[in-house]
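These notes concern the structure reproduced below.
Apart from one protein chain that is not included, each protein chain of the complex appears where it belongs.
Right, chain A next:
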Amino acid sequence: MSSPTSESAATLTLPIVNDGDVVRGRQAVRDLAVAAKLSLIDQTKLVTATSELARNTLVYGGGGELRASTRHESGRVGIEVEFIDDGPGIPDMDLALTDGWTSGSGLGLGLSGAKRLVDDFEVDSSAGHGTRVRIVKWKR
């Protein structure tokens, strides 16, 4: 899925099926953020959000994939990352976005924390239909 107003550049797709893939996903997103000249703090926020969401894909989604690309939209540049899985989905989105709530053994900061770290945040999920999370961090 792509955002209608954006001009999409090459999309990098990585499988997320183990711990090492989470690290590779972080590194790939870092490389894009560096190339797009995001500030160090914005790079760190984006990569941290990527780490949280890729781990969710792995732990709660049972694995899936990460798609990362550089977006150009009305004269600004940003990095978009999508996390896609065919897992059990999120039955109650409001609850899942509550700080401290977790369906697993985590701290319950992954989804809500990641949302605070990026500019655009969209979740598309329902019970039984997998989860797709899309985030964007724009260059300031």
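One rule holds for everything that comes next: contacts are C-beta pairs under 8 Å (C-beta built on N, C-alpha and C of every residue); 3 or more make two chains touch, one makes a residue touch a chain; residues count from 1.
FYI, contacts and distances are computed from a predicted model.
A.B. asks: Missing chain's UniProt protein name, "Putative CoA-substrate-specific enzyme activase", "STAS domain-containing protein", "Phosphonate transport system ATP-binding protein" or "Iron ABC transporter permease"?
C.D. replies: Choosing among "Putative CoA-substrate-specific enzyme activase", "STAS domain-containing protein", "Phosphonate transport system ATP-binding protein" or "Iron ABC transporter permease", the correct UniProt name is "STAS domain-containing protein".
A.B. asks: Of A:Gly63, A:Pro88 or A:Gly113, which sits in contact with the chain we cannot see?
C.D. replies: In the complete complex, the chain left out is touched by residue A:Gly113.
A.B. asks: Using the touch rule from the top, list residues of chain A that touch the missing partner.
C.D. replies: Touch with the absent chain occurs at residues 19-20, 22-23, 26-27, 30, 40-41, 43-45, 47-48, 51-52, 55, 99, 106-107, 109-110, 112-114, 116-117.
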